[in-house]
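Only a portion of the chains appears, each positioned as in the full assembly.
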Amino acid sequence: MQPAHLQKSNCADEMFELVRQLYPICRSITGNGVRETLRVLQGHIPLNIQEVPTGKQVFDWTVPKEWNVRDAYIKNSKGEKIIDFRRCNLHVLNYSLPVNKTMSRDELRAHTFTLPDRPDWIPYRTSYYQENWGFCLSHKQLTELRDDEYQVFIESTLQDGHLTYGECSIKGQTDDEVLISTHVCHPSLANDNLSGIAVAVFLAKHLAPKTSRYSYRFLFTPGTIGSITWLSLNEEQASRVKHGLVLACVGDPGKVNYKKSRRGHAEIDRAVIQVLKDSGDGYEIHEFSPYGYDERQFCSPGFNLPVGCFMRTPYGKYPEYHTSADDLSLVQAQCLNDSLAKCLSVFELLEGNRTYINLNPKCEPQLGKRGLYGSIGGSTDKRSRELAMLWVLNLCDGKHSLLDISERSGLSFLAIREAADLLGEKALLKDCSSVFNT
Amino acid sequence: MQPAHLQKSNCADEMFELVRQLYPICRSITGNGVRETLRVLQGHIPLNIQEVPTGKQVFDWTVPKEWNVRDAYIKNSKGEKIIDFRRCNLHVLNYSLPVNKTMSRDELRAHTFTLPDRPDWIPYRTSYYQENWGFCLSHKQLTELRDDEYQVFIESTLQDGHLTYGECSIKGQTDDEVLISTHVCHPSLANDNLSGIAVAVFLAKHLAPKTSRYSYRFLFTPGTIGSITWLSLNEEQASRVKHGLVLACVGDPGKVNYKKSRRGHAEIDRAVIQVLKDSGDGYEIHEFSPYGYDERQFCSPGFNLPVGCFMRTPYGKYPEYHTSADDLSLVQAQCLNDSLAKCLSVFELLEGNRTYINLNPKCEPQLGKRGLYGSIGGSTDKRSRELAMLWVLNLCDGKHSLLDISERSGLSFLAIREAADLLGEKALLKDCSSVFNT
């Protein structure tokens, strides 16, 4: 299933390298970490960076103050840094207010977060919309706090500024758009979601030089507030979205998990399922639920866009999720590449999913005289190419797309697409896809 | 799932006591047994007793002559009463003509009914529409008939009179009605159907003091001819029935069995299924069939009312069915109470099954600023209350009822109902139930 141009490329390694490069940056829903991340992406693709000011009303929400953190640590009574933001940026509760105070152990403990079940891992916690400060520690570190007093220091700012997001638009033959969205707000977490960023970037790199039927729009936004902001500022653009994918957790070795759009039977849903089925690899399909990534916003009832969520192991289904263990060891180059290849196959399917009319609808046309049929009849050999042609001829009545035919016949989309091409070359089919009628 | 006001009540015992009180009465499709039964019920609920004269044409049927029986016995050659109606009223073939005659054993045997497979049980038999007389005996009693002659005595009357039924109407905010119907024509049979009578009476007792959206109508009618009579005299009333349940065999310890209405996917069908699913108890769902209780008449094609049949162990599926073994030992107070609680939950679901519009349909509203969301993000704890809110917000597009949302989300109706209440309090939802548009 892997497109030929991918097999030859070094995408796998390049994507992993991008993940590694972005890993140390401390991102949040606003601030310089996102800016720095998007600047790195601009080295790969033409990315339009947008800045939306604090206080801007975006539907029911308000763009929050911008948060930046420069340093943070906890020192024990000997003045030793026992917790250091510079060693792991998860240590700071994301959106922590500044603090600089010597306090009792009990007071400190009230502001710490740990994972008792995973004593070596540091949890990832945020407090975007309730002002607070805090430290995320391994549970082991917490139990080692035996001094009576600690110096607690967070050098952060929370003030009017901007929310930053990136947008990359690739123009196609039509204004109908395919939306690919991924979140860019997590600090040093690799699978969730540097993997999504890397795959999205390389999807854009592959699509940019091609002539496509659809236009493609890539969004790199902070989760929730970012997609809400984009939708609020781009309602007309959103109305052009014909298919969409949210990418998340696409670098781990688990099988692909796809969560359907709210519509449940949208073309994107059927396309992803067909590609996964044709791949021969294991996969799992989930019905839509309103809990997850930014498909929550794209699939809100006022938009109801046909946007699903493409993942490998889903959020919350791997123990490392939202902990320091979601590090570079969890992501594999060949898994990033497999996600890339499958997404490209989905787009190839969407591009090629046209609807034809059989120009010779009464009885079968004589394939033999056109060189499309074995000349010695009666052999019981498998003739899957001929079978694909017979299916295409039988169902091309202007009401069945090639995806419909693939689903009904049980043959791969590729086999059906190739059969349609062969028959088209012999002038036996006419394209009547509604998209070309408009 | 059990409503709080029930847990505190003594309903269970009171219902069982009512069954015990009604058990000795000899009921039939007409006659004083029904009248006496309905008078007992009047001690509990305001019951309107109707008398329909013999000969009245009701659709294809005619109200039959009224039957009453005062005494019946078989005496052996020594003058000993070996069969005595006063010991068990099942002994008389229901609707037997009077007889007073000394006859040979063979002549008598031609008028007896027994259950050879259950030699200790007396069967329940009727002959409403073909004039006859007869005795129902245990098979053991039959085999003990060794005398040559017997004195056979039935003191009964079959003459012009009335068919009697009871009706209890509880007015709600709308004229849309919920119908609860149960048969009152069986003599000393406890589960079939004193259990149904008891549960119906206590449903009415619970609903009467409440303010409900629906009006509730309870029918206590003789089987078949009673519901036909009511439908014939109340065609306009019938057209207001939006949901209905026939109650039968609801006091035994079996799991609940629900037979769907002829429509198969009516709101009552879905409501009962949801309540049973949410209960966590075992249950079984049956497709509609035109054999059973009075749903046969309510679901006849000329009415096609959305009326299902709520049972525990279905008719014919327990060996004691229609025999003297369907006695007080088969019915348990806590089973009556469980049936009552589940029916009340069904009505609560119907009452609360409204349709809302999300007033903030574009993207999610910010639940946090309304105190509806955990303030520390990133925890992987189960947040089922928040999940219910997200489902309600996502599907409240004016096209999904709360029951639709419960079914699609897999969350209990109660969870969905509570989420809608919370969101409603914050002015995030608007009720657009069609019932309020009329």
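Think of it as A and B in the order they're written, each chain with its own count starting at 1.
Just so we're on the same page, a residue touches a chain if its C-beta (ideal position, glycine included) is under 8 Å from a C-beta of that chain, and two chains touch if they have at least 3 such contacts.
These numbers were taken from a predicted model, which means no experiment stands behind them.
Asker: Since every chain here shares one sequence and 2 of them are in place, how many copies does the full complex have in this file?
Answerer: The whole assembly in this structure file has 3 copies of the sequence.
Here is the rule we use: only the chains that are shown with their structure count from here on.
Asker: Approximately how many whole Å separate the CA-defined centres of subunit A and subunit B?
Answerer: Those two chain centres are 54 Å apart.
Asker: Taking the touch rule as given, give the residues of subunit B at its contact with subunit A in the complex, in rising order.
Answerer: Contact set of subunit B toward subunit A: 358, 360-366, 368-369, 375-380, 387, 390-391, 393-397, 409.
Asker: What does subunit A use to touch subunit B in their complex?
Answerer: 58-61, 113, 123-130, 132, 224, 227-228, 231-232, 235, 262, 289-291, 296-297, 299-304, 316, 321-322
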